[in-house]
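Everything below concerns the one structure shown next.
Omission of a single protein chain aside, the complex is shown with its protein chains in their original locations.
For clarity, chains are labelled A, B and C in written order, and residue numbers in each chain start from 1.
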Amino acid sequence: MGEHTYEILLAAAVASPLVSFWLLVFFGPRLGKPKAGWVGVLLGMGVPLIMGTIVMIGWWFFEDEASRAALTEHAFRWKWANLGAVAVDIGVKLDSLTVAMFFMVTFIAFWIFVFSVGYMKGHSDEVSGQCKYWRFFAYLSLFGFAMLGLVLSSNLLFLFIFWELVGLCSYLLIGFYFDKAFASKAAMKAFITNRVGDFGFLIGLMLVYFHLGTLDLDQAATRFAEQYASGTGIFASGFTMFGWSLATIMGVGLFCGAMGKSAQFPLHVWLPDAMAGPTPVSALIHAATMVAAGVYLVARVYRLMTPDALMFISTIGCLTLTLMALIAMVQVDIKKCLAYSTLSQLGYMIFGMGCGAWVAALFHLVTHAFFKAMLFLGSGQVIEGCHHEQDMRKMGGLRHKMPFTCWTFFVGVLAISGAGIPAMHIGLGGYFSKDEILAVAYTRSYVWGEGDFSKHEAHEGEHHSSTSTVHDVPVQLAAYQEHGEPEHADHGGAHESVDAHSSAPLALIFEHTKPLPKWMFWLAIITAYITPFYMMRCWWLTFMGKPRDEHVHEHAHETPMMFIPLVVLAIGTVFASYYLFRPLMADAAGAATAAPMVMAIDGDVHTPAITSAHSWLVYGVGFAFVAGFALAYLIYRDGLAVGDRIKQRLWPLHTLLVNKYYIDELYELVWVKGCVLLAKTAGFFDKWVVDLIFNLAAAITERLASFSGMIVDKHGVDGVVNGIAQTSMDVAGVASSAQTGRIRNYVLVTAAVAAVVLICLVWFGTNSGYSGARSFSALSP
Amino acid sequence: MALLGQTDLWAGIDVGEHLFLFSPMIVLVCTMLAVVACPIILGRGPRSIATVVWLGLGITLFMTFRVAGAVADGGVSGLSTQPGGMLIADNLSVGFQFLLLAFLAGVMLMWWMGSSATERNAPEFFILLLGSALGMVLMVSTTNLLMIVMAIELASLPSYAIVGFEKRNRVAAEASLKYMIFGAVCAAIMLYGASLLYGLVGSLDMAVIASYTIDNLSLGPNRVLLAVGLLCFLVGIAFKVSAVPFHFWCPDAFEGARIEVTTWLSVVSKGAGLLLLARLVTVFCAGGGADANPALSITFLTPLAWTIGIIAAVTCTVGNFAAYKQRSVKRMLAYSSIAHAGYMMMATAVFIHPSISGSTAGITALLTYVVIYLLMNLGAFGVTAMVVWDTGSDKIEAFTGLMRRSPWLAVPMVACLMSLVGMPPFAGFIGKWWILVALGRLQNTATSSGMFSLSTLGWLLMIVAVVNTFISLYYYLRIVVQMMFRDDGQRTVRTPIVGLAMVNGCAVALFALLIFAQPLKRTAERFTRNMYTASVEQDGKHKTLASAIQRGTP
Amino acid sequence: MTIGVTHFLVVGAVMFCCGLYTMSTKRNAIGILIGVELVLNSSALNLVAFDRYMGAGRLDGQIMALFIIVLAAAEAALAVGICINVYRNLATVDVDKATQLRG
Partner (left out) sequence: MDLLTLIVFLPTLGAVACLVTPRQHIRMVALAVSFVTFVLSLTLFGTFWAGSGDVAIFGEHYGTLHETVRADWIVGDRFAIEYFLGVDGLSFPLIILTTLVSFLACLASWNFDSWKVNRGPRAYFILFLLLETGMLGVFVALDFFLFYIFWELMLLPMYFLIGVWGGPRREYAAIKFFLFTLGGSVLMLVALVAMYFFSDHAITQAMVEQGVDVIESGYRDGVGVTHGTFDMIELATNTAIQGYFGAKSTLFLGLRFAPLMFAFLFIGFAIKLPIVPLHTWLPDAHVESPTPISMILAGVLLKMGGYGFLRICYPIFPSGGYTLAFYVAMIGVVSIVYGALCAMAQTDFKRLVAYSSVSHMGFVLLGIAVMTKSGMQGAMFQMIAHGISSPMCFFLVGVIYERAHHREINRFGGLWLTMPKYGTMATIGFFAALGLPGLCGFIGEVWVLLGTFAARDMFPWAIPMAIVAASSVILTAGYILWLIQRVYLGREREEYKGFLDASPREMFVLVPLAVLCIALGVLPMQTVFNFTNGTLDLMLAQVLSGAGVG
């Protein structure tokens, strides 16, 4: 294809949602329902989907390694502004990852748009009585624009800009029912929490800008590598903060942004509340795309990471995936339950990124996007069907009323639980992706660090033959470069990757990268058991068993407009993921992870270490989903009774989980209240101190004025003068008439002056030093 | 008339020419006589008297123009071309005559509008007015001690009377009493100082005294005696200028007097005093300039500069602060006039060794300021007068809502007040500006180093001046606030059209003088330089005379 | 001893003091004016004395003295007039009573 064709197509794909946004803003009210919706669907996501598909096909099937590399190399750049002396370019980061993400986003988003047309047709598009149908799709389109832009950005600053824009859209959409207090509050919470993350992001940006002198992703990476090699720039300064080098701080700072968007542990509080938005929003933004952007960011800046930073990332991820999964077990609100499972899965991805499973994490991102979107849509279907009933305890037995929903939902449950047949290459997307992450985690925590790598020279092809685990790990790289994918023999990212790596001798990496603490791995494993349990619980309570609330049950229904997307996504979940996306990721990996200090480990290659990891996992978690399902079935087979009993038994744990470890309360107390208090103090200070000082100054001047005006002119002078008068009269021996009036005071002041004259005169007049006098006396007769 | 027995006393002196040079004053005197004579012929009708006065002023103006033509090239200094001469006619004196006549016309207008209807004793009023005017003219055109004393007295005595002109008015009576007594005391002290100076040098001519002083600085005790004499003499001028601590009469007299009288005193009497001071300063500079040893002259001038400077600083500060609390606008303006006298004195404190360029900056600034100050005060007092006549009160409340009641009074008032503050776009700013520049000039003096150097004095005075500007803003704003922001629905003010024309004219002139600051400044510079060169020329003669006197054998 | 200029000066100085003292202690306006007269005369005395001792043919001082006398007369006349006016209004010439103008 011609030069920049892909960029043009992608750019067009980004532009069209923007167009539809403005269209809807200006003509939305006139279009009305459902036309506005269709504009949103077709222009807002239809066009991008087509473009995305074309690009996808063209990129994957009609370009070979070399041409892809070339395209990546010469991707389009346009100078946007000068930041100081540094030029900031608008450009397209064109590589397999982009293409894959782009397609995934457009595909899922499109179907969610379609779903929304149906979903919003009901009364749920009304905001206190007024129809805001068009506005919803305007926001969705705007989000489409921002998200696609985010995926395409070749520049950290633009990444940040779109980053904020998706944040804005999520703010607007969470607060879509802004007449409801909780909705608008949730929106605000989401935005501000994200801002906290962005604060870190900004600091990361500053470091990148200052030390690497650019904001372009690729340039930044190369400079980073150079500086590492030469020990200059960011590596020159001995500055450390809690044991972190400047480079680490940079990495962590950038990751903070991801923590905000992907709702990682300390900043996760906004995501559950974000469920206040319409369900399609939850599906699109808070399950499939935006929240995944954090992972995408980490993937993009992977080359700027240091071992310590990655360790931090994996720790955060690990905590998140565990804690959130635990909370998910006790949720009764169907959307909340899904929200927490999302958090947990995001934790998996971040954890994966942290321990080097770059491909796996992204792969998990995609698969998760599919099935989680589907699950949310399913829940939306349920909620819509049940007249906005979200409490699972009131549901049950809906499988008759909404079969499609029921079974698509089940597919989702299977997928997220990582259902598959171990040891054979059969399973749902979630199965592969999660296993890969775990495999890499296993490798990092068990294989890594055993033996010493210092003897290890730069890797070569012949290392393949070696069998000792010790030597396996580094070879993973070469491995997935050579034959990362059995399906796609040709795999040319290899060469550039090899070059990229030969520049950074692996030995160093092995020296500096500590092995993963084992507890992290074990937490991940345990959570792998918990996930199927709460998902099964959710599904069972909703669809299986006997109806627990007649009223809800009889109204339940489902509409084609809404379950068609479900079916499509279900199919996607089953097939598309593994055989399409993973290869793309793997292809991108070579260039995108050519980091000097850290390395990405392919979790799906046939090298001893990984194979052993997998073979270990077969028995480790292979049948976790069975166990989880079984447990959930046993407990919830007939209603909530058993569950309640357990609840009473373990009430302390339960309360803790139900209240989400009281983190919200803590934040409310410390941050919100604290900040408001601080603000109030400042306001008070401003009003009663700063301002008062100036008013006081004014008042004092006035006093001073009246002092000199009245006191000095009247009493002061009079006082002084009276004193003088007094003394002069005492000298004169006249004690009487000490009373002096004003005029004489005036006079007295002059008299006081004149007294000086007198004294001087008498003094100098009588002594003989008076030359005039001498000459006079000479003249005297 | 310095030496008796000299037969050729009048040799080389064209008496006619000299009489011509002082014809304006003579005409003024004639006018006074006419006013005395007038009632016999025309009766005591105020308007008729006033007409006569107008006529007299017209002729005076005409003569002044002719004299101005004669002295245009500068330096023609009447009788005192002869050592010991008593009167000087040069640009300065002529220029002041113009100012005085203009202002006199303004005051006459105010009288015409305000008091002419009820005036009983028009002849007396005008005689007193013209008498003080004559005195002020004389003040500006001499450096002779005797003439100075006479002039000051001639200016003061009628003022005492005119302040208490309304016989039935308690306040006026009290004011005049205070004014008179205080004036008398100051005059007495001044005379005593004069006698000492005469005793020390043997000449009544300030120029001679100056050159003698600077030549004989080495004589220790005389220096002190001289300082004492000068100090005593300065008391008289300080009284005229109402410099602290000789300012007590000012607010009382101003408040007690009739408003046109207040206007009259507020500008011209101070202006005359300041110009007299300026003349003396110039004479001293000239004496220093001719001196072979500049450093010596500086050592003499510096303390004098500091003295005047400090008095000036104190004066404007006290004036501004005292004005804060006043309820009576008249009294407030009185204090403000004290403050402005302070600013102007700062300019006279700029002693500069003539070898430095721009040595005349101080006096130039003073002249410029006097002109602008005249306009500002005429405007401000004019508006106040009209308000007073209409409401019968000079309290600040009388101004409430003036913007609605009579915008054509309020707007010029704002202009004049802001000009008094020294805010652009009004000429008050440019006046202050020249003073600041003059003070800045001190930076360039030969001895611009050390703790008590002239440059330090300059910057200090500058800071005092701007800080005072800032302080003064507040009380001027109080009037503005009353006029602009508040309104208690009083009835509109009836204003004579002439008065409106006058005050608005002042406002416009103030604006114009900022835009066209150049000509005014140029003129002032020329006047000063001429006066200066003239003094320097004559300094030589003075020296010889001084030495002759010292030898005792002429 | 010869009577030098100094003696005259001292006499003048004494008069000056008396004048100042009177001015500053008298409550009666007329009294104050008398003090003024004293001061004026002291300076007149000085001037004449200087003329006398500075050598022959010197008139400036004496002329000035004459002027001073005239001046004093004029001032006195005016002052008395004003005093009468004050008396008419305030029914007193006690300057302490005249305190309406202040501040």
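Points worth noting:
Here, contacts are C-beta pairs under 8 Å (C-beta built on N, C-alpha and C of every residue); 3 or more make two chains touch, one makes a residue touch a chain.
Computed from a predicted structure; not experimentally measured.
The hidden chain, counted over the whole complex, makes contact with A, B. The chain not shown here is touched by just one of A:Met188, A:Leu631 or A:Leu656, and that residue is A:Met188. Of the candidate positions A:Glu63, A:Asp179, A:Asp333 or A:Asp391, contact with the unshown chain belongs to A:Asp179. Although one chain is not drawn, the whole complex shows that of B:Met423, B:Ala512 or B:Val536 it is B:Met423 that touches it. Taking the whole complex into account, subunit B touches the unshown chain at residues 357-358, 403-404, 418, 423-425, 429, 436-437, 439-441, 443-444, 456, 459-460, 462-463, 466-467, 469-470, 473-474, 477, 481, 484-486, 514, 517-518, 521-522, 525. In the full complex, the hidden chain is touched by subunit A at residues 25, 79-86, 127-128, 130, 157, 160-165, 168, 171, 175, 178-181, 184-185, 187-188, 191-192, 195-196, 198-199, 202-203, 205-207, 209-210, 675-676, 678-684, 686, 690-691, 693-694, 698.
Following the convention adopted for this analysis, only the chains that are shown with their structure count from here on.
Two chain pairs, B-C and A-B, are weighed by contacting C-beta pairs, with B-C ahead. Here the CA centre of subunit A is 95 Å from the CA centre of subunit C. Centroids built from CA atoms put subunit C at 26 Å from subunit B. With centres defined as mean CA coordinates, subunit B is found 77 Å away from subunit A.
Counting partner chains per residue, subunit A has residues 709-710, 713, 742-743, 747, 751, 754, 757, 761, 765, 770, 772, 779 touching two or more of them. Among the residues of subunit C, those touching two or more other chains are numbered 5, 9, 16, 23, 32, 54-55, 95, 98, 102-103. Partner subunit B is touched in their complex by these residues of subunit C: 5, 9, 12, 16, 19, 23, 29, 32-33, 36, 39-40, 42-44, 46-47, 49-50, 54-55, 57-61, 63-64, 67-68, 71, 74-75, 78-79, 81-83, 85-86, 88-90, 95, 98, 100-103.
For subunit B in complex with subunit A, the residues that touch the partner chain are 177-178, 181-182, 185-186, 189, 192-193, 196, 199-200, 219-222, 224-225, 228, 231-232, 235, 245-246, 248-249, 317-318, 320-326, 335, 471, 474-475, 550, 552. On subunit A, the positions that touch subunit B within their shared complex are 698, 701-702, 704-710, 712-713, 717, 742-743, 745-747, 749-751, 753-754, 756-757, 760-761, 764-765, 767, 769-772, 775, 779.
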